[in-house]
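Report on the following structure.
Yeah, one chain of the complex is gone here, protein chain that is, but the others are all in their spots.
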């Protein structure tokens, strides 16, 4: 286990029963008696750490978002490719039983050709300073909503063509946030290459719980994925108040099975040499969406993914 | 409009815009310029009022329960029959859109041959003194749960053969109720002539709301009728509390459409001369069930409806 | 009753028990023995009929959308004002018990300052030719989604400042629709004057049912209004298929109470002389939203309501 903070490192390693402990990835790579690296650090460190790991021949499970920009994404992709290691992105919703079952049913044609998708991720808790700053994180649309960007592409089976975004800042001032362009609400409209439409709703911090739901309408029908409800317990003790049901309060609990599933998949891929079913290209598209979205609200206009892809690549 | 309490009479008649007002049914029958009577008085007055109305040639919409015992039921049935008037019982659930749709689907065979039914009616508010006393009302199983007795027969398409009942008294003491055999909880087990099983759950007063739900399992499937939820509004403002949804709080609101529907049906029957689709025989079976149930908990044994039917009739 | 089609006129008037029947509003106004007019004709006739009725001193309940453009709206408003008649707009959701309760709770501050609202109306059935053509109707965003435009302003307590819209046409070709700019899917993003964000989702025809739901997130919490579910009946007969629950299939049934409520309100306003609580200004804002939205998708850019308001008024 690696952490720059020795106290955090020791607490977590004790809890997990891990003996080998390092302050930097470099030190760990010197020891080298392991096959893979799981990178869960802030976004602005992803590219350097992933490239370092790839050069050392380690397989990589990289947390979302993949990187800060497309140049970084491309650098990771090239190093991973030239060193023959596996790269899996931490889009755990792809391993959530409900999202997996929903995707299979959509691909099987149950609701027909998808016409419109709406995905929302709303979460409690003010993000840390680096995650509020466009320069170190690209903001909530990257940190909170990377999963929505990936789900849109995955479930619709089509890439984004252009995006338009409106943002709002309701709670920043009261929370003392003075970061330029900080937003706690964002509403993204997406036009897909297939002609279909989509939206991503981002709210953070919102104190009512952790909320991740998707609605898709196809030519034949509608599908709703996910629920506000956490446990199947309903209590009523006051008829003026009404029925009360527990709500999802954290992403870790909501997607517990997804987190376990993505780790199992990563291990299986290492054992069998199979390519992870969610990789660097998926991470790159999510980053491209965020960059187009950011430009959209800065310039108050729809932005084509093409504009971003070209500029960043060159 | 008729009411023994002039103040209540005037308030209600003003509200409804009714000019003719009487202190007793006798006075109203002397005036006589009307076709039908709606009897909504306490149970112990049903037989005398219904018989008086029938003798005067008035059609009758009679609130549940029909009467206190089978002798009274039979006297009503005979007078109604000999005077050629219509008798409709106030089982408004038979006119509730959900109960009607459910019944149609059951009769159409959607869940197969019914094997088991569970019906519950739980309501807020301590019943008035006359409704708590077995002698003037037969207690909650009659006053609150007449509807369940009727729904069981209606939805299962079979008569009760025998019943077993357990009762409990949790809140009576604190509420100062000293009536003999008072109960605020009752659990009825029914064996139908068809061999199917059923239960009725009675709780009153229960302060969480007005709760009326039915579950039926047939050889092919299950059907749930009714919901605790009142309005399709979900609010969450605190992730430690969870989702909050309005609950049904009164029977008048819960079965608003049923009450309107039963009145429309009664008027149509008078206009066309058709027999109401819920009549005296239905009311009589509900009374018989309650009497068997009462004997069951008094004697702590299963009681056959046959025992009650024979004894009361002779 | 007035209808240009004698056959339709007679069928409906027979059903409603209306004796007086006319082929045109002019004829009815010559007879004149009535106080008010309910205009439910296609949008392109609203202005001329409403103005004719107002000049004849009749109060007006005008179906949505108010008119085709802001000039027409203003002409109606001026005539209504100068002739001292009442004008109520047919936004029946304002009279739906769930929407009313939700609005009261929002205004009371239950979810705090509203930050984001999402309203959807999806309906079955290909609209008639005039309702598919921007020139005679402004398309689905006007005909199907007028209610959403009104709900957004009402529930958020703020006017739209600018809108951005993406549209799609998935089913037109197969249905033989060749109308220019026809769309069956539209996704609207709204920025409110308050700084809050909103979206309207429009799909028609969609064959899964009639779907009208709203989600609002405020600084303190979330509120969901409406439900796909029609009746509280759940059936399961096959564990491979799962639970089945009835869905709303038509707007007339879904908003039955709203339609009755708006008519009662209109009559009360005529009787008391009170201004209807949803009037011409509300109708005008909904039209302005649609016009800005249409320009947005035609010009692929966000459009300020201000642009529309200015241009149309002069």
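Order as written gives the chain letters A, B and C; numbering starts at 1 within each chain.
Here is the rule we use: a residue touches a chain if its C-beta (ideal position, glycine included) is under 8 Å from a C-beta of that chain, and two chains touch if they have at least 3 such contacts.
Keep in mind the model is a prediction, meaning the values are calculated, not measured.
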Task: Chain not shown, its touching partners among those shown - done: A, B, C
Open item on the list: Touching the hidden chain in the complete assembly: which of A:235, A:252, A:274 or A:298 does that?
Closed with: A:235
TODO: Have a look at B:57, B:84, B:125 or B:195 and name the one touching the chain we're not showing.
DONE: B:195
Open item on the list: Can you say which of B:14, B:30, B:104 or B:166 touches the chain missing from this structure?
Closed with: B:166
Open item on the list: On chain A, where is the contact patch with the chain that was removed from view?
Closed with: 97-98, 101-102, 105, 110-112, 220-227, 229, 231-238, 246
Open item on the list: Touching residues of chain B against the unshown chain: what are they?
Closed with: 113, 115-116, 118, 122, 164, 166-171, 184-187, 189-191, 195-199, 201, 203, 206-208, 211, 217, 219-222, 224, 228, 300-302
Open item on the list: Just checking the interface: what residues of chain C touch the absent partner chain?
Closed with: 124, 207-210, 228-230, 234, 236-247, 249
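Everything that follows uses one rule, which is that only the chains that are shown with their structure count from here on.
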- [ ] If you tally C-beta pairs in contact for every chain pair, which pair wins? Let me know.
- [x] A-C
Task: Type of chain A:chain B copy interface by residue overlap (half), same or different - done: same
Open item on the list: How many angstrom lie between the centres of chain B and chain C, each centre taken as the mean Cα position?
Closed with: 42
Task: chain A and chain C: spacing of chain centres that average the CA atoms, whole Å - done: 38
Task: Inter-centroid spacing, chain B versus chain A (mean Cα positions, whole Å) - done: 56
- [ ] Would you mind listing the residues of chain A that make contact with two or more other chains?
- [x] 207-208, 228
